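Encoded as structure tokens, here's the structure I'll be asking about.
What you see is the complex with one protein chain gone and the rest in place.
Chains here go by letter, A and B, matching the order in which they are written, and residues are numbered from 1 within each.
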Amino acid sequence: MRALLQTRLMPAIAVAVLVTILPLSFSSAYYYRIGVLVFIFALAVVGLNLLMGFAGQVSLGHAGFLGIGAYSVAIGPVHLGAPSWLCLFGGAVLSGAIAFLVGRPILRLKGHYLAVATLGLGLLLATVLTNEARWTGGPDGMSVPGLKLFGWSVRGATAWYWIAGATFVCGFVLAFNLMESPTGRALQAIHDSEIAALVLGIDVARKKLAIFVISAVYASVAGSFLALFNGYITPDAAGFLRSIELVAMVVLGGMGSIVGSLVGAIVLVVLPQVLTIFHDYEQALLGLVVMVFMIFLRRGIVPSIAAAFAGRR
Amino acid sequence: MLILETDRLSVAFGGVRAVDEVCIAVESGQVFSIIGPNGSGKTTLFNLISGIYRPNHGSIHFAGETVTGLEPDRLARRGLSRTFQNLQIFSRMSVLENVMVGHHRHEDTGILADLVHWPSVQRQNAATREVALAALARVGLADEARRASDSLSYGALKRLEIARALASDPKLLLLDEPAAGCNPVETQEIDRVIRSLARDGITVMLVEHDMRLVMKISDRVHVLARGRTLAEGTPEEVRSNAAVIEAYLGDHGSREAVRAFG
Partner (left out) sequence: MAELLQFVSSGLTVGAIYALVALGFTLIYKASDIINFAQGEFVMLGGMTTVFATLAGVPLPLAALIAVVVTTAIGFALHRFAIEPARGASPVALIMITIGASIFLRGVAQIIFDRRFHSLPPLLGADPIRFGGAAILPQSLVVLAGATVIVTLLWLFIDRTLLGKAVIATAANRLAARLTGIDTRRVVDFSFAVSAAIGAVAGILITPIALTSYDAGTLLALKGFAAAMLGGIGSAAGAVIGGLLIGLIEAFAAGYLSSNYKDAVAFLIILVVLISIPQGLFGRAKVERV
């Protein structure tokens, strides 16, 4: 039993179990729906966490990639007649390609220069999505045809719960694997001391670019799911506020904590739902949460709890 | 065999010639020390050799090939490794993980394999762990492997950096003031480590202020002052060189040097 508890993949198994048994407590489709949204955002956040918490880079424009994934499964089927699942892959490839092209020059930057460059990138992507109304439906967005897998229409919160949940667990496991691998160690090294990493033979530029591309792909897949699930997409999905929400989820849950990604997503997806009466206060609350966490709880929820436990022992 | 050679290596910052026409030749298996007063350009020379700075002119030859202007990571992949005067520890990682990173240039799993955690990755992790533990044992830190690196003492951290550099299996190891800030006990440890490295045939270049250490373990000593070569030779030759004594060792220093020879 002990050996089982200590397997490397214990957190992943725990999460998979959680995902599986949670619906037992669901009393209506509403809860499934929340679950879907949580998994979608948690997926994007895991990717962003690999970039920010792990490799120590920053992206304030990550929703841009979310938007690309989302609009790929909208534009593809509607304007090009391509099947949704193919467009999902296409979106991921496109996101990866953009991340590759733009990442090469901007990842040379550090600190606030990198932050602003990624901000600019995200805004540029959002602007294109807003303006090319002929393709994207403009600021009002466009409707997204449902996903058809092997002739079966994927519809309803329940079906999407399992799809999003399974995909999230996969993304989770991949990220976990990466942490315990040569690439993962190299990325953490880059975070702690780029110069030492260089001097040990790590191709820093290439590693940073790789993780940037990977995190873009995570966001793109999440975005595609979001669009397919909701049946509709607007440019807000790629906007500045959305990018900041993603970063807030990373910070809340704990930078560098893969489990924290889920926690952060849960908090920032569930909270607005719970506070629907406070809808007008949403922005003010988001701003406040970001400020409070960045000032007082920079480590995030999961690492803080873990540290508290470690201290107590 | 000459493992490292620099030919009239020079670099200037603003108007200051930090390193000025320096020529050195390091034989394989030697312990080669660079000494000089503060500001004489020792660390700058190391930074040039390890690719962190680009020289304005002159050339560097490593293991028979011209490597002037190569980036640090490319030099590292040819077998050049170094430690830092101001410690560049991976403070978020454990002691063992720090050293495992040192072995990176020999790890050959791709990022996709890493994502999926193929058996090849598991094997690589195990192999790297072995190498890291061996390196830690050489510097006397094997028992601290699982500890967080930022919980180690200063002297231990200096040894950790050496272990990390060793894990890359270097042909040439540059140690930038490995004993700086260490108490006599820690310095003894560093001494022991460097001697064992030399015994195992690793070429070591040392920048150091601790004269006793330098005179004891070096095969050759190169003296820099204001960026230029002042003298070079065996420890005895250097310590009895009048110009060196005047410019650097001074009265106190030459007494230290005498004491070093017991």
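Quick note on the criterion: a contact is a pair of C-beta atoms (placed from the backbone, for glycine too) under 8 Å apart; a residue touches a chain by one contact, two chains touch by 3 or more.
Just so you know, these numbers come straight off a predicted model, no measurement behind them.
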Of A:Leu86, A:Val116, A:Ala205 or A:Val267, which sits in contact with the chain we cannot see?
-> A:Val116
Looking beyond the chains shown, say which of A:Ala29, A:Leu124 or A:Leu149 touches the absent one.
-> A:Leu124
From A:Leu50, A:Val247 or A:Val263, the answer for touching the chain not displayed is A:Val247
Contact with the hidden chain, among A:Val17, A:Met294 or A:Ala307, goes to A:Met294
Footprint of the hidden chain on subunit A, which residues?
-> 58, 60, 102, 105-106, 109, 111-113, 115-117, 119-121, 123-124, 127-128, 131, 195, 240-241, 244, 247-248, 251, 280-291, 294-296, 298
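What we mean here is this: only the chains that are shown with their structure count from here on.
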Could you please state the distance in Å, as a whole number, between where the Cα atoms of subunit A are centred and where those of subunit B are centred?
-> 42
The residues of subunit A that touch subunit B in their complex are 174, 177-178, 180-186, 188-189, 191-193, 195-204, 210, 214, 256
Subunit B - residues contacting subunit A, complex = 50, 52, 71-73, 76-77, 81-82, 84, 88-93, 97, 100-102, 104-105, 107, 109, 111, 113-117, 121, 124-125, 128, 164-165, 168
